[in-house]
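Shown here: the complex without one of its protein chains, the others still in place.
Moving on, here comes chain A:
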Amino acid sequence: MADTVLHRPANRRPTAFDRAPVGWLPWLEPGGGAGIAASDRLFSRAGNAHAAATALTQAVQDGGRAGLAPGERALAAAAVARRLGCFAQTAEQAQAAVQGLKRPREVRVLLEEGLPSPLTGRLGAIVSAAGALSAVPPGLTRREIWRLEEERLDDLEIVDLILAAALMNWTVRLTLGLGEPTTTEL
């Protein structure tokens, strides 16, 4: 039955942000496709737009030379996911940020404290800009831009930061809108 909602009364959801893996259970039958993640099967019901969105995600997360380091892009995405309240995306991006940056302590501060963040320096400037781009209405204030410029982020790095933060605003709305996080079924 494709057009019924799957309820998950027995599921145990996370109650705090962490970078340990978080599973995801769809609320709609995702359809067939052996070896493909449930999220990709379900999101593909929108036709080829999901393939384009996947190519966009690939490009924004690791595409291109120079610019913001992949770990910094992941940190920006983690800040967005945390602010919006998405346990699954926060965990995945926080783990990628730790792998890329080798700064587990700073990532833990983001996970535990959220935004506004006590983080300073370059990483603090990145997460506060990502948080401002997740607000409604979205935008960077002079203060956020000043911090980015103080940390000598160049035009390309700022474009990468804007893309990474904006795109996670899309991904989180799919993840929160079509299913729920789980700590029991990974």
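Just so we're on the same page, a contact is a pair of C-beta atoms (placed from the backbone, for glycine too) under 8 Å apart; a residue touches a chain by one contact, two chains touch by 3 or more; residues count from 1.
Assume contacts and distances are computed from a predicted model.
Only one chain is not pictured, and the protein name UniProt records for it, out of "Amino acid ABC transporter permease", "CMD domain protein", "Aromatic hydrocarbon degradation protein" or "Peptide/nickel transport system ATP-binding protein", is "CMD domain protein".
The chain not shown here is touched by just one of A:Ala38, A:Cys86 or A:Leu110, and that residue is A:Cys86. Within the full complex, the residue among A:Val22, A:Ala38, A:Val60 or A:Leu123 touching the omitted chain is A:Val60. Touch with the hidden chain on the side of chain A covers residues 2-8, 13-17, 27-29, 42-43, 45-50, 52-53, 55-56, 58-60, 63-64, 66-67, 83-86, 114, 133-142, 145-146, 149, 154-156, 158-160, 162-163, 165-167, 169-174, 176-178, 180.
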